[in-house]
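Everything below concerns the one structure shown next.
With one protein chain removed, the remaining protein chains of the complex are shown where they sit.
The chains carry the letters A, B and C, assigned in the order they are written, with residues numbered from 1 in each.
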Amino acid sequence: MAIEGSTEKREARIRLGMVGGGSGAFIGAVHRIAARIDDHYELVAGALSSTPEKSRQSGAELGLASDRIYDDFRSMAIREAKIKNGIEAVSIVTPNHMHYPAAKEFLRRGIHVICDKPLTSNLADAKKLLKVAQESDALFILTHNYTGYPMIRHAREMVKSGELGEIRLVQMEYPQDWLAEPIEESGQKQSAWRTDPKQSGAGGSTGDIGTHAYNLGCFVSGLELEELAADVHTFVPGRALDDNAHVMMRFKGGAKGILWCSQVATGNENALKVRVYGTKAGIEWSQQDPNYLWVAELGKAKQLITRNGAGANAAAGRVSRIPGGHPEGYLEGFATIYTEAARAIIAKRKGEKVEPDVLYPSVQDGVKGVAFVEACIASSKRNGAWVKA
Amino acid sequence: MAIEGSTEKREARIRLGMVGGGSGAFIGAVHRIAARIDDHYELVAGALSSTPEKSRQSGAELGLASDRIYDDFRSMAIREAKIKNGIEAVSIVTPNHMHYPAAKEFLRRGIHVICDKPLTSNLADAKKLLKVAQESDALFILTHNYTGYPMIRHAREMVKSGELGEIRLVQMEYPQDWLAEPIEESGQKQSAWRTDPKQSGAGGSTGDIGTHAYNLGCFVSGLELEELAADVHTFVPGRALDDNAHVMMRFKGGAKGILWCSQVATGNENALKVRVYGTKAGIEWSQQDPNYLWVAELGKAKQLITRNGAGANAAAGRVSRIPGGHPEGYLEGFATIYTEAARAIIAKRKGEKVEPDVLYPSVQDGVKGVAFVEACIASSKRNGAWVKA
Amino acid sequence: MAIEGSTEKREARIRLGMVGGGSGAFIGAVHRIAARIDDHYELVAGALSSTPEKSRQSGAELGLASDRIYDDFRSMAIREAKIKNGIEAVSIVTPNHMHYPAAKEFLRRGIHVICDKPLTSNLADAKKLLKVAQESDALFILTHNYTGYPMIRHAREMVKSGELGEIRLVQMEYPQDWLAEPIEESGQKQSAWRTDPKQSGAGGSTGDIGTHAYNLGCFVSGLELEELAADVHTFVPGRALDDNAHVMMRFKGGAKGILWCSQVATGNENALKVRVYGTKAGIEWSQQDPNYLWVAELGKAKQLITRNGAGANAAAGRVSRIPGGHPEGYLEGFATIYTEAARAIIAKRKGEKVEPDVLYPSVQDGVKGVAFVEACIASSKRNGAWVKA
Partner (left out) sequence: MAIEGSTEKREARIRLGMVGGGSGAFIGAVHRIAARIDDHYELVAGALSSTPEKSRQSGAELGLASDRIYDDFRSMAIREAKIKNGIEAVSIVTPNHMHYPAAKEFLRRGIHVICDKPLTSNLADAKKLLKVAQESDALFILTHNYTGYPMIRHAREMVKSGELGEIRLVQMEYPQDWLAEPIEESGQKQSAWRTDPKQSGAGGSTGDIGTHAYNLGCFVSGLELEELAADVHTFVPGRALDDNAHVMMRFKGGAKGILWCSQVATGNENALKVRVYGTKAGIEWSQQDPNYLWVAELGKAKQLITRNGAGANAAAGRVSRIPGGHPEGYLEGFATIYTEAARAIIAKRKGEKVEPDVLYPSVQDGVKGVAFVEACIASSKRNGAWVKA
């Protein structure tokens, strides 16, 4: 990034494949835009749907060459690993339960994987995927996209450098309202698989958005969860998975936190919010207004830091494309994950070391996320008993 | 209220005494302003400090006649109950542990009591006070002042009339930062008694501000707590009482909630916030911007209702003094409690029935608040087990 | 003020009379609350309406002794000046055209005048009133109430002490929407006299609210207007006075500004806003959120200063009653003007010098305001030619 006032020395684009993301899928389109924004990728192959016909049609619509459109991810992995100029990386944007089987095929063949969250639909799969990833020379990048926002980078850097003092509190919330009514019953595709345990796993709101909030709280605070006590609930009658969760947390080292995620909080679109309070300063960030970060030093007036504006630190500037006052949004944050991945992939390609400031969510972060979901469910089943993370 | 564009037919002012609130006390001055704003009271007597000399000096400074300045609340109750034109009502603004002994003396003598919160420093006293109040013909008003804000009245009315549908979630938070450091050690008066179990009771932040948030959540939602699970904590080393609490709640009827109160959340002045989400609509209110209420009907754009503005309902207008766009604040909200009390006291004086729209926190609300504090402590001692409210 | 944590040494209350402010008048009630909040006044006499019967009824409703209710202001001035314990000060809250004749009667008899704005309905009267005031030993206080807001005091102090550097721009705006339709035609009292040239003078929105914005811009910036060019307009058909004005300004010393006032800007309740930009820093303040002041030093992150919070200066703290995070509003700001007046009046009473930090709008400020209105009208008649202030 850092494109402000410059062209960039460009390496050849990374040849990218995609699993899932065909017609009717929202997140696939987001991944494709994210991959394009900083121009480090070229989409050249796809197994875009579990229905071969739909895969072919979607591939054609996206302008893929017909011999690079596959009926299933396995054939794609096999062939792309063999052909000249086969894909170097693949984006996996299927429902959760397919992440592990798909990722495995590519990692084993040395193809880098960029995978949507949560990592898998259950902890057993997550651990298997961890092992596969550790045994592979290929990279694994999990798109906890909110970690790509510049002001989140700013916040994390502040904590790391001690500007907040000792962290006492990490408050995370992620309310939405799009599942306030049982829209899955009328076949709305986004909600159908997200409320289906077979495709999503044991967690509903906890898996879909709780993991984002949890990941972000840890990313910013640098803390690790020790244990949690949860009250996970389903408000909409007939729904199989949770649509609201209240979670109390204790972090290693003594900090505490609350996490609230909900898909029935009427009036909330995508109101992810993280607040971290330390002995010296506190910070507050809201995803819906992502170009701002509130910073309050104890005993001083609050400051409103703006992305790439006066007061923004180098960690924020590094992942910023345009000047302060010119808002960047969700797609740019997502693109940053792709660009961080590209930096790592290109370093690999050239046999170089990845620069130390390259930062993306890892398979380990993914395992933690799935463990979080299962701990929430377990605690809730035991009526909110504290469960080790 | 409803003074807009009119004078008001005025009854003779209520003769008021005060217990506590001498030199160095913050909340006493607030009560005096609140009593003056709508002009229903006249302060004529006081036992303003437990130190007789200080009481006398403070009384003189306030312009009280010297024979109406008392060394202690008991002598005040005894004499004022006897003399012609003695006080009709008394404001009790002492530290918590004195609320019960003081209130008792006045209630037993038929003098109305306007008492600061929390009701008492422990549940045993609270129950005794409840009994005394029930046996007395005098009124008891608890100054959970935040219930006096017009937009809180608007919110409550919306819930009552079903505009939110069935309530699912009540989220309460009350972060402050003024106790982020051990300022009580340097003798700062406000913090000294609030962190002293002998004067405050078992709860620190839970008693001081948690009770406000809890009362407000119940006031708006009309719900009753069934059980809670709490993680109550003291972050500042050496402090005897809690300065942070995380509480998960289950309300009768199936709604759920979180309550977070903190006095170490750096950057928060007095950030009380209540959010209520139902099946049909959700509302959000923040004490620091009290003239606004966010209302979101499911599937419609959010509305920002302003106090006495277009869209404000009659319950809000009833306790509003000036037009929308002319902000009213904390003191006006507090004054509304005094004015509601005055309506009831004057009705009593005239032998009339209190109008049904008069609304103020009662001794029962106070008992619930103290029970809430003790339940938080009890749950926390049992490592967050669910405890009946 | 500065009541936080203390009682105040109290002088005997100032005996106050009121001219205007009877039944149906909004601003009279505001003045009465403002006079009560800090407890420096006691309302003891009134000529509350130009209709004697209404005056008497209103006086009774306010609890005035019957011999202190007058049929007209002149009899009130004459008698109150003679009797023992007659009024020391009078509040004049009539329509504009009565300010001069009423004020004159009291000033000439040594009774202090607290007068609503604008000073008079025309510049000739304003200059006569200036002369009367200068010849009188009594004080004259103009209730440009917005100058009483703590964050406005903060802002002014910042400019004065050079924190903004050299001022370049003063942007004032005051949009409302309550006159977007011809409500005066249906006899709504507030609008009826405000749109009547006989009672208001030559200015409609310019006089009613433009003068507030202009006064505030000058109060904060410390600048004096040199010349203006105005486009004054009436949007609502059949209305005799302006309901919108655009004004370009040049201040002495080279700063520039824009003033926009409107009573037809749909969606604006009382959106007075002042922004001042200097070579070193800029500030922004909005009346509807008065407890906040944005401060931006060139090249640094913006700060949000809160009333009486960390970062608020002594000038703001001096006129603040309660801690930061406990919002004060319009009535408290108005009360500050009354309290500043009380400080001056009590100093006079005691033969002492008024403390130098006492600050209230003067008769000279009032003359400037009326001159501003007439300059706007004059410029507009000459199609926006620049007119000396």
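The criterion applied here is as follows: a contact is a pair of C-beta atoms (placed from the backbone, for glycine too) under 8 Å apart; a residue touches a chain by one contact, two chains touch by 3 or more.
These numbers were taken from a predicted model, which means no experiment stands behind them.
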Of C:Arg10, C:Lys128 or C:His233, the residue in touch with the unshown chain: C:His233
Among C:Gly24, C:Pro101 or C:Gly384, the residue in touch with the chain that has been omitted: C:Gly384
Of C:Gly17, C:Gly278 or C:Gly369, the one touching the omitted chain in the full complex: C:Gly278
Absent chain, residues of subunit A that touch it: 3-10, 12-13, 21-26, 28-30, 32-33, 36-39, 48, 58, 61-63, 176, 189-190, 268-271, 287-291, 306, 309, 321-332
Subunit B residues touching the omitted chain (full complex): 295, 299-306, 309-312
Touching residues on subunit C - with respect to the absent chain: 164, 168-169, 171, 177, 180-181, 229, 231, 233, 235, 244, 246, 248, 250, 256-258, 260, 262, 264-268, 275, 277-284, 294-298, 302, 383-386
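In the analysis below, only the chains that are shown with their structure count from here on.
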Superposition of subunit A upon subunit C: rotation angle, C-alpha, nearest 5 degrees: 180
Remotest chain, subunit B as reference, centres from CA atoms: A
Gap in Å, rounded to a whole number, between the CA centres of subunit C and subunit A: 55
Centroid distance [mean C-alpha coordinates] between subunit B and subunit A, Å: 44
Residue numbers of subunit A (touch at least two other chains): 295, 302
